[in-house]
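After the structure tokens below, expect a handful of questions from me.
For this depiction, one protein chain was excluded, whereas all remaining protein chains were kept in their positions.
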Amino acid sequence: METSCSKTRNPFTGAEANAVGVKVDGVSKTYAGTEVLSNISFDVLPGEIFVLMGPSGSGKSVLLRQIAGLELPTVGTVRVDGQDPSLEETRDRVRLALVFQAGALFNSLSVYDNLALYPREHRSGTEASIRERVMHALRILSVEDAVSKFPSELSGGMKKRVSIARALVMEPQLLLYDEPTSELDPVMSATISEIIATLKNEYSVTSIVVTHDRSLALTIANRVGILMDGKLITLGTPKELAATKDPALVDFLYPKIDIQNPRFKKLENQKTS
Amino acid sequence: MNTTQQTARVGLFFLLGVALVWVTFETLSDGKIFAERTHTLIAGFDDLKELKNGDDVRQAGVKVGSVQLTRLAGRRAEAVLQIDPKVPIASDAVATIVMSGLIGGNYVAIDMGSNGAPSLPDGAEIRTASTPDLNTLMSEIGGLGKQLQDSLGSFSKAINGDGKAGGGIIQKLDKLVSDNSSRVDATMANLQEITGKINRGEGTLGKLVNDPKLHDELLAAVTDIRSTAAQAKEFVANAEGIMDQVKSGQGPLGTLVYDQKSADDLKASIANIRAVSDKLAKGEGTLGKLINDPGLYNSAQVTIKKVDRTLDGLSDSGPITAVGIVVNALF
Partner (left out) sequence: MKQINAILEGVGSVVQLLFRSLSYTGSLPRQGARFIEQCYMIGYTTLPIVAILSFFIGTVLALEAGYAMQDFGAKEFIGSLVGLSMARELGPMMTAVLLAGRVGSAITAELASMKVYQEIDALTTMNIPAAKILVLPRLAAVLVMMPVLIVIANIVGWFGGSVVARYVSYVGISPQAYFAALRHYTKFKDVMNGMEKAEVFGFVVVLVCCDIGLNTRGGPREIGAAVTRGVVVSLILILVLDYFVTKILL
């Protein structure tokens, strides 16, 4: 496991701040009697890239919402930099950004206003400096052409990139990504990987990435956790995972289409008939 | 749409709204946003009745101000009047509270005062007079009705008698006639004698009858006389009835003839009657006064005038209903 430096550097201003760690302790989440997460504990070290993997419906996104403080766990605690992320004071002190799977751009605002909302509301800098930051972030994700468009005019991939740009403008200390590379072409996926890695390497931004993109996970992660049915079944470096002999993990990481599976047989029959 | 345009529209819209609120205010409460210079007068009343803040103050029916405030001041009620300073109020002008209709709506009426009187300064107190409101008016009319009823009652008592005091005018007249029937009888006899003489052609009348020139005149006279004779016949019939009664010893005459003692009584009672009628003529006693006393006549007239004025006052405030109420109160 790599150790990380204790300071984050602001990607725009270069100002330094403490790198932020996350501690998830015995978290369980129940919705209407159904347990979605059960007793999950792990630490994310300051400046680390932590990847959460798992099949659909395994509770990855729910866990991410607990870490972002959008929901409170039924049992257990989440601590970001030692504090409860659902409190306004914590979010005031620790800049935390979440890249939503569907983008969650503000539909009533233009792309520019979407990005400028955070610095404007928190009164960081003049309108000119805000404009500079916004354009910079858009350029990083090569969506500067979309600056005056509205979210409804953007494609899914564009939305995702704008959404990542919006997170960058927030100059986050902790960045949470929910499926950052879904809906993106392989070239753009690679760019995203680079961005995440650059943020970590140069600015020591702590990142938690939820994905089922195996190659992304194994490329950028310092550590990978795998969630199945709400349980954290394994936690380790990409190397450790690649070397695993656990059949369940192997099935998940390297899925094979079994053409002898009765379900495929059935489909074949339907096609021929 | 661009933001400037939107801002402009909202601004315009808001200003329009403010302007309309102001217009509404001006129209509905005669505008006091910019406190205009007003003259304040204080009017003290025993009772402000239904006077409210904002009611009109009118001089000769023209609105000259409004009631700013009503308040209690010690043992009286005060209305603070705001008067247009351009309208001078004479120092001897009198303020009254007037109903502008039967259903609510009072205003303060100020009269013109005398010509040339100095005008009241700001904050001065104006002279006031209380006017009867509907309720006091109604109770007064009720009292008036009772008085009228009482006087009418005593009048009819005087005419018909009330059984205790021994008969009213009618009975007394009746008695008068029956008591003096003997004299009437004598008169009738005389009349008979005269007509007999006429028949026989004696005297002036006899000559008249024989004079053909005077026939027509005589005829008219005879018609008159005939009707008189018919009446006389009636009298005679009465007299005959009375004579029968006298013969059989019934009635006052019977006793008069056959009973010396009662004859004396009769004389005394006739003397009484004479005294009564003398008194009547001189204006003594209730009935006499009723007939002869000019004071009583005057007071009746005053009463009637009062009713008249009351009706006038009422008709000012609502003719139909007021008359209806008066009629109900009277009957």
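Residue numbering begins at 1 within each chain, and the chains themselves are lettered A and B in the order written.
The criterion applied here is as follows: contacts are C-beta pairs under 8 Å (C-beta built on N, C-alpha and C of every residue); 3 or more make two chains touch, one makes a residue touch a chain.
Owing to the predicted nature of the structure, the values given are computational and were not obtained by experimental measurement.
Note on the undisplayed chain: of the listed residues A:L52, A:V78, A:L105 or A:I220, the one touching it is A:L105. Checked against the full complex, the one of A:L96, A:V111, A:L141 or A:V205 touching the unshown chain is A:L96.
Of the listed positions B:L28, B:A60, B:A73 or B:A220, the one in contact with the omitted chain in the full complex is B:L28.
Where subunit A meets the missing chain, the touching residues are 65, 68-70, 88, 91-92, 96-98, 100, 102, 104-108, 117-118, 121-122, 170. If you put the missing chain back, the residues of subunit B touching it would be 3, 6-7, 9-10, 13-14, 16-18, 20-21, 24-25, 27-29, 54.
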